[in-house]
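Heads up, one of the protein chains got dropped from this complex, but the rest are sitting where they should.
Every chain is named by a letter (A, B and C) in the order it is written, and numbering of its residues begins at 1.
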Amino acid sequence: MHAAVITFPGTNREGDVARALKQAGAKVTHAWHADYELPKGTDLVVLPGGFAYGDYMRTGAIAARAHIMDAVRAHAAKGGYVLGICNGFQVACEAGLLPGILMRNAGLKFVCRMQHLRVERNDTAFTNAYTAGDIIKVCIAHGEGNYICDDETLKRLEGEARVGFRYCDAAGDITKENPNGSLNAIAGIYSENLRVLGMMPHPENLIETLVGGTDGKGLFASLGKAA
Amino acid sequence: MFLKNEPEITPELVKAHGLKPEEYDRFVALIGRTPTITELGIVSAMWNEHCSYKSSKIHLKTLPTKGKRVVYGPGENAGVVDIGDGMVVAFKMESHNHPSYIEPYQGATTGVGGILRDVFTMGARPIACLNALRFGEPDHPKTRHLVSGVVAGIGGYGNSFGVPTVAGQVGFHPRYNGNILVNAMAVGVAKREMIFTSKATGVGMPIVYLGSKTGRDGIHGATMASAEFDDKSEEKRPTVQVGDPFAEKLLLEACLEIMAKGCVIAIQDMGAAGLTCSAVEMGAKGDLGIELDLDKVPCREEGMSAYEMMLSESQERMLMVLHPHKEAEARAIFVKWGLDFAVIGHTTDTLRFVIKHGGDVKADLPIKELGDEAPEYDRPWSEPKKRFAIRKGDVPAPISNAEALLKLLGSPDLCSKRWVWEQYDHLILGNTVQQPGGDAAVIRIEDGPKGLATTCDVTPRYVEADPFEGGKQAVAECWRNLCAVGAEPIALTDNLNFGNPERPEIMGQFVMAIRGIGEAARRLDFPVVSGNVSLYNETNGQGILPTPTIGGVGLLEDVTKSASLAFKNVGDAIVLIGETKGWLGASAYLATICGHEEGAPPPVDLDHEFHHGIIVRQLIERGMVTAVHDLSDGGLAIGLAEMAMAGNLGAMIQDFD
Amino acid sequence: MKARVTVTLKNGVLDPQGKAIEGALKSFGIEGVASVRQGKVFDIEVETQDKSRAEALLKEAAEKLLANMVVENYKVEVVG
Partner (left out) sequence: MKARVTVTLKNGVLDPQGKAIEGALKSFGIEGVASVRQGKVFDIEVETQDKSRAEALLKEAAEKLLANMVVENYKVEVVG
């Protein structure tokens, strides 16, 4: 599987996600925000974590209008895979790849800690290595992770089972330990064709026991099998 | 033309620049004429406490700075220490105490931004940040505002820049009510041959201005750092320096790229007194003159005078001596990253520091003497009187030990600081092997197996009670914390925060603390490779607790073999290393439970510290221990409680007596 | 020519910051505040002296970047 990791000015987790992809056997190339095309043969575009353009004015807003994003939208329109993590999820929403917006955390503070998630479905390219209903422990590190959308969109996301992950506690209770106030404890959502996934938590930082756990490996292993 | 329409240099103007009359006379004698206003501004920055270390230099010289691993000691932007396999670690600590009291958010952000630049200007990529914070009492009216501002500022900068903030201290004491402390530390790694210094070489080499544009930020920021605070400090609002972590991330990537492409001869970050200190030091170290044309300096405000440009402390700026044939390549890299790149002058063989602006010469000064001839004081100091010891027999227990334990665990200094460090991204870069909350943070270097341990420590109550023993204890505790995670301590940096050196008793605290630090550093083979001095931390004549923060770095050959403090298994035996003598002087128990801080602090036996450290490291290396914790504030009871809580396991302790 | 673009949240859209400010004001002992909603202002200087061209340019800037049309409204005032 060939993954293109995009770097915007201010992106800072491109190295972390590249490491996780390589560990899962993917071929990784880095693309620059000012390029007009994606690298040849790209199966998966990754919008990594960070503070693109300093998160100024609105997280992901400026990056979402970079040249490369036209190529990313075209890639997604053709059925290509796109994974947006944290800042990448914010960029994906601002770029129209996914609905809704990530607003300031309800507690108004940046939060970095371990976080349990419930895997809502495992029949997608991103989660086939998990079991539906799995409780996994990854980490979060964000100040604007409060997922908000209008009622219409929320109904469709739930009705079409496009919620990928929900925040929960160790026992899987999704009414507990919501770190930012997201509607319905939403931590990640899919596009209609299930080929674009945006998520606030960082699976790429939980791929080794040495640094806290391996529950994040499943996502990258799934991608390895899918493409 | 020279000396055209210069304002008259009056005694009031000299005083406003923080120069004593005799210091001004010394400067006039040096240059043989009345200085221009720009020259007065330059010397006021070069000769203030912050840049010249005039009250501390003779004492700092007594500290041990050599060692088998030391590549660069104090004098460079950061200390550089060899860690084997052609790699080095660069680190330093600096304070931003006064700006943070006036504007906590920006004071903290610019503190973190400045120390990060000190590391990557050496060519090292930052891999960890730490911070030591001291605030007033929790219920003091300003404390809440200062704490939220400083913590948000540190997180706001470090998280965006993309370096994990992994360790530090947060303490509260009434003596910091009017004067908080914000000490920031950064640690970076590099290949040894990729290290750059600030020494210019070669005549006629272009001097290049890199990074963000210049504004009127923080003019007199450097001199303010040495200005005592009084209640009117709210009015005395210099234009506050504003940090831009986004610009700093671009500056990091652009600088590392031009360094890798061989464009750089010498490079220096613009810190306190911006262009002035960086340009003078760059020339003086290389025995070269510097000529600058300020018309070429990228400014973001119109009509800035030479004076303002030379003293501006706008953030995210660097100064570089460029290989001339590499100009186009270096400029293209800076354009790619959206940053300014302007040739603003060149090196000369005149040993003069010449500043031109609008066709006029605004300054023409002897570059070597500007630094070397700075005043150096051997200020009078009085030795603090020794206090008598307080033993456990001397103190009736006001409440039961069980209640005392809970009260201590809940006290502001000893309680969990998760509420602080969870606002810092401590997981980015995916190499955080041990997170905050332990004795030291442990960071893997690239893909391992090597790793670094890092921590910062000091117990200000001890230093107040006996600066010599307190100084020794700060170094010893830092050394112990590194050993406790299984790392070999290799070098330390320090941030010496003290009151007004013109008061003999404060100067006495400073001198004795440095002696203590030096003795411990020598005995533990733990050299001082960088540091910072922050004096005049005093409000309305009341000084802070003497706070020599010690920042240590240790090496783990195999990072998978680090130890943590959490109890792991039921049934493990608990072993106490070292003799328990029941010292209570200046202890957390006396302060929190008995409400006073009398008595002498526990004396530090450096031989025992050294041998205990080696034993503990060997036990960890051989996998013979499952948990290790150093005992410090609160002693054995708090130590055991922390191990139990971290491991979610209980503990049965025999009765001692 | 100077202009101001004001961007505010659409009615009904949750405003965590506004809610937190309401709480903070109470903790400062400032009573009598029913609700707070936070928005953004952009003070922009445009090179053109032609008012209508300035308005058109700022409208484009607002819809393309300054406002997220899913949750925000914007207003352009050319101050002249």
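Throughout what follows, a residue touches a chain if its C-beta (ideal position, glycine included) is under 8 Å from a C-beta of that chain, and two chains touch if they have at least 3 such contacts.
The structure displayed is predicted, hence computed values, not measured ones.
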| item | value |
| --- | --- |
| Residues in subunit A touching the chain absent from view | 53-54, 56-57, 62, 65-66 |
| Positions on subunit C contacted by the hidden chain, ascending | 6, 8, 18, 21, 24-25, 28, 30, 32-48, 57, 60-61, 64-66 |
| Missing-partner contacts on subunit B, residue numbers | 102-103, 105-106, 212, 215-217, 237, 239-240, 242, 244, 246-247, 300-301, 314-315, 338 |
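What we mean here is this: only the chains that are shown with their structure count from here on.
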| item | value |
| --- | --- |
| Where subunit B and subunit C are represented by their mean Cα positions, the distance between them in whole Å | 40 |
| Centre-to-centre distance between subunit B and subunit A (centres being mean Cα positions), rounded to whole Å | 37 |
| Residues of subunit C touching at least two other chains | none |
